[in-house]
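The complex is shown incomplete by one protein chain, all other protein chains being positioned as in the whole.
The letters A and B name the chains in turn, as written, and every chain counts its residues from 1.
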Amino acid sequence: MSLKRKVRGKRIMKTTILEAQHVSAWYGSHRAVQDINVAVKTGDVLALIGPSGCGKSTFLRCLNRMHEEIDSTRVEGRVFYKGEDIYADNVDPVAVRSAIGMVFQKPNPFPTLTVAENVAAGLRLRGGFSRAEIESRVETALRRSALWDEVKNKLRAPGTSLSGGQQQRLCIARALAVQPEILLMDEPTSALDPISTGRIEELMTELKKSVTIVIVTHNMQQAARISDQTAFFLMGKLVEHGETSQIFNAPAREETENYISGRFG
Amino acid sequence: MRSDDVFNLTLRALALTVIGGFLALTWFLWKSAMPALHVAGVAFVWRTEWDPVLGEFGALPFLWGTLVSSLLALLMSAPVSIGAALFLTDIAPRGIRAPIAFLIEMLAAIPSVVYGIWGIFVLAPFVREYVHPLLNGHLGFLPLFDGPPFGLGMLTAAMVLAVMITPTITAVCREVFRSVPDPLREAATGLGATRWETIRLAVLKTSISGIFGAMILGLGRALGETMAVTMVIGNRPDISISLFKPAATMASVIANEYAEAQGDAHLSALAAIGLVLLLVSSIVNIGARWIIKHTESKTHV
Partner (left out) sequence: MSEGLPRVQRRRHFKSVMANAIIAILAGFAILPLILVFSYIARAGLPALNLDFFYKLPAPAGELGGGMANAIAGSLLMVVMSGLMAIPPGLLCGLYVAEFPNQKLALALRFVIDLLTGVPSIVIGLFAYAVLVVPMGGFNAWAGSAALAIIMLPVVSRTTEEILRLIPGQLREAGLALGLPRWKVLLRLIIRAGRSAIATGVFLAIARASGETAPLLFTSFNNQYWTKSLSEPVASLPVQIYTYAISPYEEWHRLAWAGSLVLVSVVFAINLLSRLLLKRGAK
């Protein structure tokens, strides 16, 4: 599956980088996510929207095999990352998470590490980077998450000494430092003030040039602003998926229309 | 309103009685110890002679015995306790957590005298027949492993103590690890950390002061242990670096000699040792509590 698009005269090949096929997920005996089929193209931002409890976060966590870390959970189906099924028997979840990064709803920097150490954490785990390499990667990551200017003089400060919005950008930098191809974001701005939210949305438009993003959001306006594709979830099922402009202006399904127009939330 | 006032007054009176009672008890102990301290002064604490017949009393051998046996016990217990706590919070499948935690708690229920009996008839022979030949036979030139194949001695006492303080340290560490918020673990796992790396980065690194507090609490427990230690330490007021030589602790000498003390001077000296023991264990316990409280407030941000 590929689409050719013209951007400033250049032709860009859009390939599918992530594809979920018949993905279902359980908490114990409760099926939270049912038979989801969705593909994500390289360089796109895919927004997952839907009311609380509809399974969008659960589904997101199936994409980097985080869902199974919770007790008594189960996942069925396949998720292809560049053609390789991440749920295949011989695949180590640790490897999956090095290629598919995640940012969580509430900022969670490591409290005992400095700003720089937080960003470098993933690199240190992998090992084999020289001091200089780590420093330059840390700077790059902080620049990509629009935090460098604010923290360049306090790289040695504890990670938790930053404000909420800054901490979240720190977590984004931390995820970016290992250079994942895909970044999963689970309502990354819902715990932040509007200004921090705006800054993170700004940096995402830059970020998508180098990283594919799948973002779960409660905020429809946010989805409409920043995403290329949108998928609407309802009660564990994928109701509709398409170009963001189409979903928001001319939804095909009645449920989507109802949700968009705020008839239920 | 009146019945409430009566109730409040009763409670306050009770509180005063308990507090007053504690102060009175401490004062009585102080009074018993006074004669011995009066004679020797503060030097009592670092005198090394203990001869009731000659009337020579010094606390140092017992202070030494208490500290060495307790610290040694802590050394042996800490890795096991921390490991057991980690096992219960982060490694074990949900189903076996409760049973294993229960078993560890049952360890704490065994009376000290039963540990002592096990020490005399099982552990001491084990040390005598296996540990001593191993360490003394190969490394006996080191003063640490010098000593008779007696079975009773500092090492055996430390081993029993280690078993006895493990439930305490494990329980506290478990609470400390449990209070590490899950989002922190997720941060590490989401970054591609292995199970061990997640534990190291998210759990252990953030729990260092809590672990420390747990160990100090365990130390406090070890300092006051009496029966098991008395039964396996050999009860000789000697100061030695050897693990295999018999020794004595503050608690053990009181247990051994108080009931049949020879004369008031002897009694007073033993009371003085009790006072030192009370002081040392109180300081350690209060310190431990303070550390643990201080830690909890840090992670609950």
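We adopt the following convention: a residue touches a chain if its C-beta (ideal position, glycine included) is under 8 Å from a C-beta of that chain, and two chains touch if they have at least 3 such contacts.
Source: prediction; values computed, not measured.
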item	value
Chains shown that the absent chain touches, full complex	A, B
Hidden partner chain, touching residue among B:V45, B:L60, B:I117 or B:L144	B:I117
Hidden partner chain, touching residue among B:G65, B:G224 or B:P246	B:G224
Given B:L75, B:L103, B:L139 or B:I208, the one touching the chain that is not displayed	B:L103
Residue in contact with the excluded chain [from B:A36, B:A247 or B:A271]	B:A271
Candidates A:V91, A:L203 or A:M235 - the one touching the absent chain	A:V91
Touch residues of chain A, complete complex, unshown partner	42, 81-84, 86, 91-92, 94-96, 98-99, 125-127, 181
Residues belonging to chain B that touch the chain removed from view	1, 3-4, 6-8, 10-12, 14-16, 18-19, 22, 24-25, 28-29, 31-32, 79-84, 86-88, 91-92, 100, 103-104, 106-107, 109-118, 120-122, 163, 166, 170, 194-197, 199, 220, 223-227, 231, 251, 254-255, 258-259, 271, 274, 277-278, 281-282, 284-286, 289
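The definition used in the following text is that only the chains that are shown with their structure count from here on.
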item	value
Residues of chain A defined as touching chain B within the complex	64, 66, 69, 71-72, 94-95, 97-98, 101-102, 104, 106, 108-113, 121-122, 125-126, 160, 171, 174-175, 178
Chain B residues within the chain A interface of the complex	94, 181, 183-184, 186-194, 197, 201-202, 205-206, 208, 298-299, 301
